[in-house]
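Every protein chain except one is present and positioned as in the full complex.
Moving on, here comes subunit A:
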Amino acid sequence: MADSGSEDIAVIGNTDLTPSESENNVKNAMVEKGTSLLKKMEISVAEAEKRTGKNAVNMQETYTVYLIETRPVDAASEGTNPVPDSLWRRYSEFELLRNYLLVTYPFLVVPPLPEKRAEFVWHKLSADNMDPDFVERRRVGLENFLLRVASHPDLSSDKIFYSFLTEENGWKETVFETGFQAKADSRLKALNATFRVKNPDKRFAEMKHYGDELQSVISQLLRVRARAADRLYGVYKVHGNYGRVFSEWSAIEKEMGDGLQSAGHHMDAYAASVDDILEEEEHYADQLKEYLFYADALRAVCRKHELTQYELEMAAQDLTSKKQQREELATGTIRTFSLKGVTSKLFGQETPEQREAKLKMLETQIEEGEELVKERNAECEEFVKSAWVDIERFKEQKDHDLREALISYAIMQISMCKKGIQVWNNAKECFSKM
């Protein structure tokens, strides 16, 4: 695995690539560009199981747990194949992990989780969270999430992440002990408030706009795709009726009977083939969904940057106004309108002692303010630097993955066409023997 990057282009000109092979290409790319963790350790979400238990308000509930398996890479390559370490986690724990990562690394595009509830479903798919197909697709999505985090240059070395994979008990407590929740709450409050940045960073503004557009276009794509899938299902299934009527018709014919009967069987096969076709397409839809949610993560980074910048601007503004106040106090001139100015006009100015005390307080505040501005400035710069590196990394990943997804979609279509040609050729042969 540590050799050249040939794995992600192992299928030049090969149109018989299956979608799972294509996904493997994405995974291999993850390992390739990944860092120490994924190179040392194999991670998978192997199974899903239903559990029942009492929840926080002491009510009976049913939920699904997922088995996370880890195994050192070396052991596997040695061929000894030891039993992997494993533990069970439920979806809410994955959510907790992600929230922790979001707060701790606000400048990183944190990989998204698979959707909480089934959306963009076409009629045959169940929107029920307990539906086995949904659970299976979620299992795959959760594994994908872990692999993404484990292959991220920064996130993969996080301790909380590591213990998520390895320590079943007490992990939750460990997370809360970091105190990230408080930070999360205050951030959330700040982000929800409307604020305007005076000098918005053009790059981030563009990136946020891109995130908006990406989210909008993928939503639209998924919606229309689901409708089209519904219709395609109808087209194929109605052909099954030909199967039945040809069979009935063949019963009243002499020479034409055999040809009709066999052709009918092919029509049945054609009708049945749509189930597999659409199942594969769901896979493609899941790949798109991941980037739908990634778009959100991208926007979150831009938003957090805005907040950081806003806080810097606020600190700077505050400092400026304090400095101004000092100047006014020192020179005795009042340039700006203030309550002080008015009251001093009305009630007379303060005593020199009062003024002295105030000046001193202001000086301290100004000193603190300058420290704060310096801090925030450094924070902002740091944020911009780290964020931009990660955004570049994300861009490359996105381009690679989506291209892979489109290729596998094209290959799916090719396979569907070939199957169609085959079935109709078979039917044609039967008809010609009528």
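Note that a residue touches a chain if its C-beta (ideal position, glycine included) is under 8 Å from a C-beta of that chain, and two chains touch if they have at least 3 such contacts; residues count from 1.
Following the convention adopted for this analysis, contacts and distances are computed from a predicted model.
Participant: Considering the UniProt annotation of the chain absent from this complex, which name among "Sorting nexin-30", "Proteasome subunit beta", "1-aminocyclopropane-1-carboxylate synthase" or "glutathione transferase" applies?
Facilitator: Not shown, but named in UniProt as "Sorting nexin-30".
Participant: Touching the absent chain in the whole complex: find that residue among A:63, A:91, A:162 or A:210.
Facilitator: The one listed residue touching the chain not shown is A:210.
Participant: Which residue from A:68, A:160 or A:263 sits in contact with the chain not drawn here?
Facilitator: Final answer for the missing-chain contact: A:263.
Participant: Using the touch definition up top, pick the residue from A:58, A:169, A:364 or A:432 that touches the left-out chain.
Facilitator: A:432
Participant: Considering the complete complex, identify which of A:228, A:330 or A:361 is in touch with the unshown chain.
Facilitator: Residue touching the absent chain, from the options given: A:228.
Participant: Write the list of subunit A residues that the hidden chain touches.
Facilitator: 5-6, 8-9, 11-13, 15, 210, 213-214, 217-218, 220-221, 224-225, 227-228, 231-232, 234-235, 238-239, 241-242, 245, 248-249, 252, 255-256, 259, 263, 396, 399-400, 402-404, 406-407, 409-411, 413-414, 417-418, 420-421, 424-425, 427-428, 431-432, 434
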